[in-house]
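Shown here: the complex without one of its protein chains, the others still in place.
For chain A:
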Amino acid sequence: MALNRDFVGRASAPSSPYEVSRVKIKEFATAIGDNNPIYRDREAAQAAGHPDVIAPPTFPIAIGQDAGALLADPDLGLNFAMVVHGEQRFEYRRPIHAGDVLVGVTTVTDIRSVGRNEFITVKSEVSTVEGELVCTAYNTIVERGGAG
């Protein structure tokens, strides 16, 4: 089913504040097989100039289920069983570190058909609760056969 183009420009409410913990960063680093001490050891992170352990570049995906509410809206018409990831990008103002309390606001920036597939792009601005923009994530997902 074609996706509802009226969703372009629509933004989510700010997500609930997410507190970044050392334990979660370590769990994520372990899951991607990365033993870098800057993800695990506060002293190693501080030696590299960070206030605490920092998160791997792709970590925001673990806290960014915020797009979920927008994408799960039945009026959009997205069939999750047919979804694959098309593109992803993270643009950082500074690294995310343990102790950050983050909120995300997600906006649908584009919906288009390519062949028989539907492509939807969302932009998520991840900021601290104090209002400092930390990272902007761009995510394009593909609904296979959606335009067929």
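Here is the rule we use: a contact is a pair of C-beta atoms (placed from the backbone, for glycine too) under 8 Å apart; a residue touches a chain by one contact, two chains touch by 3 or more; residues count from 1.
Assume contacts and distances are computed from a predicted model.
Asks: So one subunit is absent here. Using its UniProt record, which name fits best from "Acyl dehydratase", "Septum site-determining protein MinD", "Solute-binding protein family 5 domain-containing protein" or "Ethanolamine ammonia-lyase large subunit"?
Replies: Going by UniProt, the chain not displayed is called "Acyl dehydratase".
Asks: Going by the contact rule already stated, which one of A:69, A:82, A:101 or A:114 would touch the omitted chain in the full complex?
Replies: Result: among the candidates, A:82 touches the missing chain.
Asks: In the full complex, which of A:56, A:104 or A:146 touches the chain missing from this view?
Replies: The missing chain is touched by A:56.
Asks: Tell me which stretches of chain A touch the chain missing from the display.
Replies: Chain A touches the missing chain through residues 24, 27-28, 30-34, 36, 38-39, 48-50, 54, 56-58, 61-62, 65, 80-92, 94-95, 138, 144.
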